[in-house]
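What follows is a short report on a single structure.
Only a portion of the chains appears, each positioned as in the full assembly.
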Amino acid sequence: MSTDTSGLTQLGQSTDLPQTPEEAVLERVPQPRKGERYLVRFTAPEFTSLCPLTGQPDFAHIMIDYVPRDWLVESKSLKLFLGAFRNHGAFHEDCSVMIGQRLRDLLEPEWLRIGAYWYPRGGIPIDVFWQSAPKPEDMWIPDQGVPPYRGRG
Amino acid sequence: MSTDTSGLTQLGQSTDLPQTPEEAVLERVPQPRKGERYLVRFTAPEFTSLCPLTGQPDFAHIMIDYVPRDWLVESKSLKLFLGAFRNHGAFHEDCSVMIGQRLRDLLEPEWLRIGAYWYPRGGIPIDVFWQSAPKPEDMWIPDQGVPPYRGRG
C-alpha cells in the first residue's frame, strides 16, 4: 500500500465528536501519487450547525473539491471536523468560507473550493461558493451538479 | 359546441381579483357528456395565502380532482377563487379543506379531493389531503404524483 498513514491519531480509533471546529484536529497524509495532479471531491450531505441568532439548527449539503500538492486530507478527521459544527453558531456565508480556509491552511493545496448548499429558511435557501484561488488551468474540474431548489410541486 | 356557457358572468370578461374567498363567485356549467363518469384534475402551482399569525405570505401547489355529476366548475372562476386567497389568512390545514368544501357545495360532484402541497416553513413542509367521500368504485383515479420535498443536495 503506497499511502503513508503513520502519524495519524484518529484513523482506526474510536474518537468522540470534537466540541467545536476549533478543537477538531484535521489531519493529513502524504499524497501517494507524487507528480500527478488530480482533483479530489468530498460530498457531505450530513452537515449541521446552529443559527448564531436563535440557536436553532441549520442544515447544509457541503461539497469540497481540491487539487492536492503534497497532502491529502485524512477522511475520518474531515468527518469529525465537519461534525464539530454541530454546536457551532455562524451565518451561512461565514461558516462555509471558514471550512474552506481551514482546509486550505492545512493542506496547502494547489487549489480548493467549497460549495455549500443550505436548506431553506424563510422559504429561500442560500448557497455559498468559495475557492482558494483561480481555477487551475489544464485541470479537469467537473461541475458539482446540485439541482436548484424547487419549492413544492 | 356542446357545453352550455350561458349564465356565466366572468368568462370572456375582464374581471378583477376578488378581495376574499367569500367574495369570489365560483361558477359552474352543465357537464357536456351526460351519462359518462370521468375525472377532472386541476393543477394549480400558483397558490398563495397569508399566515394568520404573522401576515407573511404562504405558498402552495394545489391539485383538485373531481368526478362531476351535473356540473363542471368553470375554470376562469376557479382561477379567480384561488387567487382570492392572496390576502386571506388561515392555517394550512384549514385553508386546504376550505377549498374542498366550497367546490363540493357548488358542484355537488360524485366525489372531490384536494391535495395541497405547501412550501416549507421552519424547514418542514406540510401537505394536506382531503376528499369529500370515499373514493368511487370502478373509477380511474390516478395518483397525483407530486415528488417528496428533499431539502437540498
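By letter and in written order, the chains are A and B; residue numbering begins at 1 in each of them.
Assume a contact is a pair of C-beta atoms (placed from the backbone, for glycine too) under 8 Å apart; a residue touches a chain by one contact, two chains touch by 3 or more.
Being a predicted model, the structure only gives us computed values, none of them experimental.
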item	value
Where 2 copies are displayed, count of copies in the complete assembly	10
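We adopt the following convention: only the chains that are shown with their structure count from here on.
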item	value
Between chain B and chain A, distance of the C-alpha-averaged centres to the nearest whole Å	45
Residues of chain A touching chain B in the complex	45, 59-61, 117-121, 123, 125, 146, 149, 151-153
